[in-house]
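The complex appears here minus one protein chain, its other protein chains still in place.
A and B are the chain letters, set down in written order, and residue numbers restart from 1 in every chain.
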Amino acid sequence: MSECTCKKDYTLDTLVPQVGVITDIRQETPDVKTFRVNAPEGGKLFEHMPGQCAMVCAPGISEGMFSITSSPTNKEFQEFSIKKCGVLTDYLHGLEVGDEILVRGPYGNNFPVETELRGKDLLFIAGGIGLAPLRSVINYVMDNRENYGKVDILYGSRSADDLVQLKEIQEVWMKTEGVNVYLTIDREQEGWDGNVGFVPTYLKEIGFSSDKTALVCGPPIMIKFVLQALEEIGFSKDQVYTTLELRMKCGVGKCGRCNIGDKYVCKDGPVFRCDEVDSMPDEY
Amino acid sequence: MYKIAKEKLPALFQLLANEQELILPIKNSGQVNFGLWDEEVEVDLTALNSVKSPKDAFFPQGESLYTCKKDGKKIEIQQEELRDKDFVIFGMRPCDYRGVEVLDKVFLVDPVDSYYQARREHGIIVTMACSEPEETCFCKVFDIDCADPKGDVAAWLDKDFLYWKPVTDKGKAITEKVSSLFAESDDKAVETIQEDIRSIVEKLPYSNLSLEGWGAGKTDEKFDSPIWESFANSCLACGTCTFICPTCQCYDIKDYNTGNSVERYRCWDSCMYSDFTMMAHGNNRTTQMQRFRQRFMHKLVYFPTNNDGMYSCVGCGRCVSKCPSSLNIVKVIKRFQEEGGKAN
Partner (left out) sequence: MQELITRGKELLADGSVVGILGWKEGDFSYNPEPAFFQNEEELDKFIYDGFCGANLSKFMIEASKKEGKTLVFLKPCDTYSFNQLLKEHRIDREKAYIIGVGCSGKLSLDKIKEAGVKGIQKITEEEDKIHVETLYGDKTLNRSDVLLDRCHVCKGKEHRIFDEIIGESKETNDKDKFSEVEAIEKMSSEEKFLFFQKELSKCIRCNACRNVCPACSCRKCVFDSNKFDSAQKVNTNSFEEKMFHIIRAFHVAGRCTDCGECSRVCPEGIPLHLFNRKFIKDIDELYGEFRAGEDAETVGPLTEFTFDDAEPQEAVERG
């Protein structure tokens, strides 16, 4: 009767994942592993932009939203750095190279690497696993070095053992021209001669000039104090980007879970400029 | 405009059901809900509201999305077949039709939900005017005219006849298939019905409910009001309001292990439930006040903000008659109006 068009536009619904193969697993810290994922036939599952997320699903266990930590400039694979903290992540940590998982995405917006961030001096501030989304941007910036100004990276974690991507930080980022890396850990530790102290405190101690654009990711409590510190050293809210993390199920702004005010964090975020965050109801 | 004598309706249902599935209001153990027609069922066209709204026909309470099979390290996925057969949904009320339009704004915007879209494309909606509106009705507040239903076919019922007016191409096509049962009718009978309905609507206690202060961009004015707390104390945190509501669209995605495969299904969820926003490391809405506020702010502020002022409430009145604690959207609107001065 009526002509059916529903199957013409969409071969697979956005809620249906693709099969991905785990091709590498790196133990970053005692509770963080980085998983490299390829399509079964090789290559990447999809293209993404820095800051975007994907839903990683283990059938029969559950699925969860994770930021894609690899840069889009990497043409071979995608990576997820995942901290063990629940049923799904426990399961993922038990997987081996060669195991298949399900992935759908990419979802959400991205850091404005091709618009607002271009030509700017960038200050990355990350805490713990919060480096995961920023790493994607940092490597994007590294690979398109000419498009951006000076880069400062301030990264902290509980202990030296909890710093993720340490090898890359030391071997690539620290050696790139125009890039300064500042590391800090919460408490004194044998064999650590770097800074000791919380990220917000260290941030104020270093005292960056306030003409930079800051990108902040980490535990909510760190973000809260970092934003205060940035304000103190003269950053205005529209110079600071961060990501929000809420419970998500669909990833496409329909299931209602991550709704705050008129925003859906999965679709309109996860990246928000801090003045945007301020205009949202206080429910994140 | 066509008409058919009421006693011939079973023949109409039979004819419609011969060609495609027919969904209409059915009475089962005292309650009316939309369900599949067969010769055994008790059709009830007089009930104003079905207990559950007919959104089920497009957005079922539970539906399989895909099935996964594991074979060693390998996983195989099979997407659920999309609806590819037409069906008729008969007797949808004008408010519930608006409910579908609200759902369209959610499921048919990019990225389109193909499960919903397939059902929308294959569903033929016959709406029916509300001959006897009740005190719980407030569709007029949302500019819905329950005397003049929208849909693929519009229908009216009086003492003796059902009047049938095809509206869309889909509606005209289905009309052709059943026209043998119809007689031509002028518009007069329907005009009389409409006059009667509208005169009742004027008398309804909620018809003049004011939405002043609600709508797009009103978040700051309403969000921090202490009024929300006065509702949260009585709210049982059940999901009755969300599950009977024609516009609530929150869902969950879950796994069902069938033994040899895993079925990933979607089911209705409720923002009133305590675990709705629960994450491994916390919950951003820990109190019932926050959850209660979310539901009504979404319907009256957030949704209109994102959809050119369209409210995500259609005034069907189901929550008014079904909330176990007698809380509902009308009480929310009224209490804010009464205590508006104190709120800010």
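Rule of thumb we're sticking to: contacts are C-beta pairs under 8 Å (C-beta built on N, C-alpha and C of every residue); 3 or more make two chains touch, one makes a residue touch a chain.
Being a predicted model, the structure only gives us computed values, none of them experimental.
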* From the listed residues B:Q79, B:T168, B:S261 or B:S274, report the one that touches the chain absent from this view. => B:S274
* Residue of B:K3, B:K52 or B:K165 touching the missing chain in the full complex -> B:K52
* With respect to the chain omitted from the figure, which of B:I244, B:C271 or B:M297 is a touching residue? -> B:I244
* Asked: Which positions on chain B touch the chain that was left off?
  -> 28-31, 33, 48, 51-52, 61-62, 132-135, 200, 203-205, 230, 233-234, 236-240, 242-244, 252, 254-257, 263, 265, 267-270, 273-275, 320-322, 324-327, 330-331, 334
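In the analysis below, only the chains that are shown with their structure count from here on.
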* Give every residue of chain B touching chain A within the complex, in rising order. => 65-66, 68, 70, 73-77, 79, 82-84, 86, 106-107, 111-115, 117-118, 121-122, 124, 169-170, 173-174, 219, 223, 249-253, 255, 257, 262, 264, 266, 269, 271, 276-281, 283-285, 290, 294, 297-298, 301-302, 305-306
* Spell out the part of chain A that touches chain B in their complex, as residue ranges. => 1-2, 4-7, 9-10, 12-17, 19, 57, 59-63, 85-86, 89, 98-102, 245-247, 249-250, 252, 254-262, 281, 283-284
